[in-house]
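Only a single protein chain was left out; the remaining protein chains are all shown in position.
Letters A and B mark the chains as written, and numbering starts fresh at 1 in each.
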Amino acid sequence: MLSNLTEISVDMILNQVHRKKDEGYRFVSMTTVENEDLTIDLYYHFDRDYEISNLKLTVNKEFELPSISKIYLAAVFVENEIQELFGVKFDGKAINYGGHFILSDDDLENPMCRNQIVIEQLEDK
Amino acid sequence: MGKTIIPFGPQHPVLPEPLQLKLVMRDEIVVEAIPAIGYVHRGLEKLAEQKDFMKNIYLVERVCGICSNMHALTYCMAIEEIMSIEIPDRARFLRVIWAELHRIHSHLLWLGLLADSFGFESLFMQIWRSREKIMDIMEATAGHRIFISTNTIGGTHKDLSPEQQTEVLKTVQLVYDDMKAVEKVIYNDYTVAHRLTDVGILPTEIAYALGTVGPMARASGIVFDHRTQGYAAYGDLEFEPVVETAGDSHARTKVRLREVYQSIELIREAIGKLPEGDIFTPFKGNPNGEALVRLEQPRGEVLYYVRANGTKLLDRVRLRTPTFANLPSLLHMLPGSSLADVPVLILTIDPCISCTER
Partner (left out) sequence: MFDMIGNILKNLVSKPATRAYPFKTREMNENVRGYISGIDPEACIYCGICDKKCPSDAIKVDKPNRTWTIENYRCIVCGECVIVCPKQCIYMEKTHLTSSTQKDIIVCKGSPKPPKEAANA
């Protein structure tokens, strides 16, 4: 298990992140994992004086989460990447790459999720 | 005056990495700059979920060519923490020796590229000539110049015999003598000081708020070096983090040069204290659980999150590399600088785009 883990819900995100900023924490990163029942676990990692502290959130894929880039500008790149790779939406980002941060135009959408690909047999002659 | 937009593109004679910046200019001063990446995305995190957890060591090592040994080391440490494996003492010291050799080679590569970016070609050649000595000693002890593949889960594969230890010490002494000659140029030369001093100043509070790590943060006065936490054998060695307070490009160069000397001292101390014993602990079974490990790579702090579910295939391997954390500082440093300083500023964050994009 991770150390210093707090489980939160969606409406507590901005409050908790503001509190971390006031206590002097530095933003480290965010991690996303897809569970077996197709919900997504989202972790926020913060650090102060070599001690890490984590916040955990569990959402469905179609949820819209508030962006924390107004509080920590460094989060803007990670949020763009998670939006492209997993499909979790963040609104209110400081810089919006619009789906072109890491993937190119002819890649599959949301490649890190468990996608189902259906192959159709065309009637070619 | 109108504004022009210059794409400082992925292919450029001076840029060593495929990064694109769209620079909005007014005359010769940059007004705004937004970085864009995505040219070398290989999808390695997805591939790591489809291979055996033992084969992943070789996959993770090939994320980047410059910090390759430390990626394998962090992955092994994460799996060892999930499975609660204790590694023998000799293996801990051997891991430190190869990690510090890798740090020297990465910093020498960076110093050479910095000299090349403002046109000082002969210093670039001189520094890379001493870097060849480090590559030769890695080939002599581990078999390959870059992907040394010495770490495995439970210890190391390869050992250092007493003749090889004397070879390492001789090589490190030659590099020390070369660096003493280069140091005079970097500290005292007029052109070098003119191009680097007061260029790209990053104050301490902004560096902390933007989350910078590694030598960039240490050059702005933040004392943060993960090796003081004592993973591998660093708890038994004595050293102090290298810190400068000026916050400009010259301070970042001085930090990395002094770290080369610090690594040489650490290698000498580790070889002197190398204990006898095995280099490997055998283990059985599959990992089950999750772990988060942080380590000090040459560019800064790397973070690995690994989740396993009891089978041979892992659920998730997530890596956040230090260049990803240093990218936001470009958003602060570039506006207000002149066009000729843009390559120097991009190089001082030590970009490694293949690490950032995996």
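Things to note:
As a convention for this text, a residue touches a chain if its C-beta (ideal position, glycine included) is under 8 Å from a C-beta of that chain, and two chains touch if they have at least 3 such contacts.
It should be emphasised that the depicted structure is a prediction, and the values quoted were computed from it without experimental measurement.
Counting contacts over the entire complex, the absent chain touches B.
Which of B:31, B:181, B:223 or B:340 touches the hidden chain is settled by the complete complex: it is B:181.
Contact with the chain that does not appear here is found for just one residue of B:149, B:228 or B:309, B:149. Taking the complete complex into account, B:58 is the one of B:58, B:187 or B:283 that touches the chain left out. Hidden from this view is one chain, which touches subunit B at 51, 54-55, 58-59, 62, 139-144, 147, 149, 157-158, 181.
We adopt the following convention: only the chains that are shown with their structure count from here on.
Subunit A and subunit B have Cα centroids lying 26 Å from one another.
Those residues of subunit B whose C-beta lies close enough to touch subunit A in the complex are 34, 36-38, 41, 43, 45-46, 208-211, 226, 228-229, 289-292, 294, 301, 303, 305, 307, 315-316, 318, 320, 324-325, 327-328, 331, 357. Listing the residues of subunit A that touch subunit B in their complex gives 1-2, 26-29, 31-34, 43, 45, 50, 52, 54, 72-74, 76-78, 95, 97, 100-104, 111-112.
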